[in-house]
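A quick write-up on the structure given underneath.
In this view, the complex is presented without one of its protein chains, the others remaining in place.
Letters A and B name the chains as they come in the text, with residue numbers starting at 1 for each one.
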Amino acid sequence: MNIIYFLLPLALLLGGMFVAFFIWATKSGQYDDLETPAQRILFDDDRNIK
Amino acid sequence: MHLDSEADIELKCDHCDESIDKGMEILSSEHVFCCHGCKTVYQILGKNGLTDFYKIRDDEGVKSNPVTKKKIDYSYMDDDSFIKEFTQVKKQNKQIKFYLEGIHCMACLWLIEKTPSFIQGLISARLNISDSTATFDFSDELNISDLAQDLSRLGYIPHPLKMNESSSRLQKKEERRELLRIGVAGAAMGNIMLYAISNYAGADGYFRTIFNWINLVIAIPVIFYSALPFYKTSIQAIKMRTLSIDIPLSIAMLGGFLFSAFSMFTGGEALYFDSITALVFLILLSRYFVKKATQSGLSTKGLQTFFTNKGVLKRDEQGNFSSVHGKYIQQADTVKILTGEKIIFDIELESVKAVVDNSIITGESKPQEVTQSETLFAGAINIGPEIIARVKTIGDNTRIGKIIKEIESSSQGQGRTVLKADKIAKYFIALVLVLTTLIFAYSYVTYGLQEAIARALAVIIISCPCALAMATPLSFIKSLGQLKARGVLVKNESVLEKINEVKHIILDKTGTLTAGKFEVLSFKNDSQLADIEIHSIVNAIESRSIHPIALSLKSFLQRYDLKTIETKNFVTINGMGIKSQCNDVNYFLGKIKISQRDEKFHNLTQVGLYNEDTQELLATYALGDKLKDGAKENIQKLIKKNFIVHIASGDNTGVVSELGSELGIQAEYLHAEQSPEDKAELIANIKAQGEKVLMVGDGANDALALQKANIGIAVGGAVDLSLRASDIFLSTSNISVINDLITTAKETNNVIVRNFIFSISYNTVGVLLALNGFVSPLLAAIFMPASSLTVVLSSYLGTRKLNRCFKGEVL
Partner (left out) sequence: MSTDSTNTGHLEEFSYNDRITKWFVGATMLWGCVALLLGVIIAFQLAYWKFNLGLEWTTFGRLRPLHTNAAIFAFIGNAIFAGIYYSTERLCKTRMFSDTLGWLHFWGWQLIIVAAAISLPLGLTTGKEYAELEWPIDISIAVIWVIFAINFFGTLVKRREKHIYVALWFYIATILTVAVLHIVNSISLPVSLMKSYPIYAGVQDALVQWWYGHNAVAFFLTTPFLGLMYYFIPKAAKRPVYSYRLSIIHFWSLVFIYIWAGPHHLLYSSVPDWVQTVGMTFSIILWMPSWGGMINGLLTLRGVWDKVRTEPVLKFMATAVTFYGMATFEGPLLSIKSVNYLGHFTDWIVGHVHAGTIGWNYMMTAGMLYFLVPKLWKTHLFSKKLANLQFWTATIGLVLYMMSMWAAGITQGLMWRAVDASGRLVYPNFIETVVKIVPMYWVRAFGGVLVLLGFFIMVYNLVKTIQFANKNNKDQAEDVYAAPPLSAAKEEHGASAHRKLEGLPMLFSVLTLLAVLVGGIVEIAPSLLSDKFVEKAPHIKPYTGLELAGRDIYIKEGCYVCHSQQVRPTPSEKLRYGDPSTAAESVYDHPFQWGSRRIGPDLARVGGKYNDMWHFRHMINPRDVTPKSIMPNYGWLTKNKTNFKVIQKKLKVMKALGVPYTDEQIANAFNDAQMQAEKITKGLTEHGVPMKMQSKEIIPLIAYLQRLGMDSANAKKAIEEGQE
């Protein structure tokens, strides 16, 4: 059952990496405004070409 | 152009969907608009190919806000000190942040963020819908006043926000740190639970020790980073020698962690990493939700904008006037105030005479004449010609400023029940600490250290009275928030409590039951001249007079694009009207002959425009002060709830008795020709009989009576002055809100009682179970926040009746 010695650090690594992502996202202000992005995507592809 | 007056088709303005009464619409090509503002916006959008605005808005099913016509002067935004303070330089571009009024739907977001494509020099626009602030980046080609001008013409009035306004940036940083703490605690709890379950499920030998060590390592950031706020508050509480909820919590967390680490080293089995991390995570989460609920409830942005930071004309050394931001005016500066501008300082008049509308201070909307070197207080509106004056006091130490400061401080006051709840919580905490030490000693003796720690931890976690402390303020916050959203500004919670004890309700007539000011209700044009012609003539005739009818006529005509007409030889016939000559035709504007009165509006005053030479009636305006709609039905509801309803008014007995009979109130409760002093005396002797009185009156002139009543509700008048005299301010003129207020007060009380019963019983049962070991620390860690979440939920859900009331049903 010693595969755990490999899977375990891997799972911790993956979890840790996503915690790092979470910290970076919160610090860089991704979650300051949680209302506007949901509506902003609705306008992203209308064309205002010349 | 003669309109067929009978076909009463419902006209809707193409821009803001406001319904337009017949005869007042503006036509341009095949579109109909309610005012000029909407027409200009429609044209601007059309020219820049942005007509999708209307498609998106219709999808959203929302109305865009009507556009104010009057031009706001933003030139003060170009002056250097303003730019230095309100903008930030980012590489070679500048960035400014505005609070925009009137943001409410996707179409606004779409329009604001599309502005860079048609405003020259604007680089990027980014809107945040939740707090309706927008950030604009622009190059030097565009000066701020033009940007502000464009925004206001699109219907969004901008208010500049200081870029690094410490409060908002600090709040954002604080918010992020909180989210981080919750995120870390959540991730750690999830993973620790994973390894804890493995051990519970029977992992043994080498794996078991690895998993325990991993749990220890993962728990460290939770206990020493996520749980910091608990330690800080408990240290503060200890410094001030009071008991706070966080003290038992911190003991549970730190104690649990240290003991588990200790038993790890000594090979013991009592490990509680999973329960303490769950505890930290769940409490942080419930506190986050409570903060979110309170935040939306209490934002008092309304009061701050009284001192609208706008431009003022200041005289510099050479004597000419330049526009400077209100904030930079010091004492003893001389300023010029144009007609129609609000005075935002206490000033001493320099010019000979001034005509001012002082309704904010005195309550009467009758214009007031002021002579040289008299003082004028902030809040007055200059309706006469432009005046020059010297500034005496500014900002907070003006008369109004002091009042506002006092109001804002008083609204933080704690209600009686909230104080009661805190006191109970304090005793409860003392009891818990005693119990924990007792149970620890007892089980240490009988069962040994392991069991003692388990029991103590379980007791201390499950018995924390968070539910109790959170219950009362939360239910208030929700109700106050809802009332505020409907335009009812309640000073503080204790007011809501006192309403339940009221028996007598005294209502003032002018301003409360009736609209209180003359308004043009309908316009009929029987002549060959175009409407615009008629309006321009009437406006020219009335331009100089300050008679109330003239003022209401002018405020009504103001929304048209009037032509200037020069008029000669004015003759005012007092009591009848004004004669004058415009482009060599003689006109008379005044009372209509009895025979020509329009039967439909018999109880309203009617003003007609005659062609003096041919005695022909060209057009008629009907004006009046009608009873507010819904007044009768609301009064009946109050009587059905067996309140004793009085009417006290300064008007003559005839009007009052006619009103009383219409509303169904017995004669003995009708009091006519009451001066403010008489009203105050009436209240005094009702109170003398030991009954509680609620007075609803005009915020300004009934100030004396409102102060005397147990609960004073001010309708209309100036928000700041009336709140000083009374406990509640109604910004909407809708009467049914009084009924809502009473139902809300009763229902909120029920919610509080319900929360009380729940939290008390939960805590007692929890502690009893924990005492004799039925509850493990892990279960306790899950139960405790569950109880506070249920309380949060119960306050949030309120009662069925409360919700029906909040949905606008008048009970």
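Methods note: a contact is a pair of C-beta atoms (placed from the backbone, for glycine too) under 8 Å apart; a residue touches a chain by one contact, two chains touch by 3 or more.
Predicted, not measured: the structure shown is a model, and the values here were computed from it.
Peer 1: Touch as defined at the start, partner being the missing chain; which of B:90, B:232, B:353 or B:593 qualifies?
Peer 2: B:90
Peer 1: In the complete assembly, which of B:186, B:256, B:712 or B:798 touches the absent chain?
Peer 2: B:186
Peer 1: Spell out, residue by residue, where the missing chain touches chain B.
Peer 2: 44, 47-49, 59, 88, 90-91, 93, 95, 106, 116-124, 126, 135, 137, 139, 146, 149-150, 153, 164, 183, 186-187, 190-191, 194, 197-199, 201-204, 207
Peer 1: On chain A, what residues meet the omitted chain?
Peer 2: These residues of chain A touch the chain that is not shown: 1-7, 9-11, 13-15, 17-22, 24-25, 28-31, 33-42, 44-45, 47-50.
FYI, only the chains that are shown with their structure count from here on.
Peer 1: Can you tell me which positions in chain A touch chain B when the two form their complex?
Peer 2: Within the complex, chain A touches chain B at residues 1, 4, 8, 12, 15, 18-19, 22-23, 26-27, 29, 31-36, 39-40, 42-43, 46, 48.
Peer 1: What part of chain B is in contact with chain A in the complex they form?
Peer 2: Touching chain A: residues 49, 52, 56, 106, 109-110, 113-114, 117, 127-130, 172, 175-176, 179-180, 183-184, 187, 191, 207, 210, 214 of chain B.
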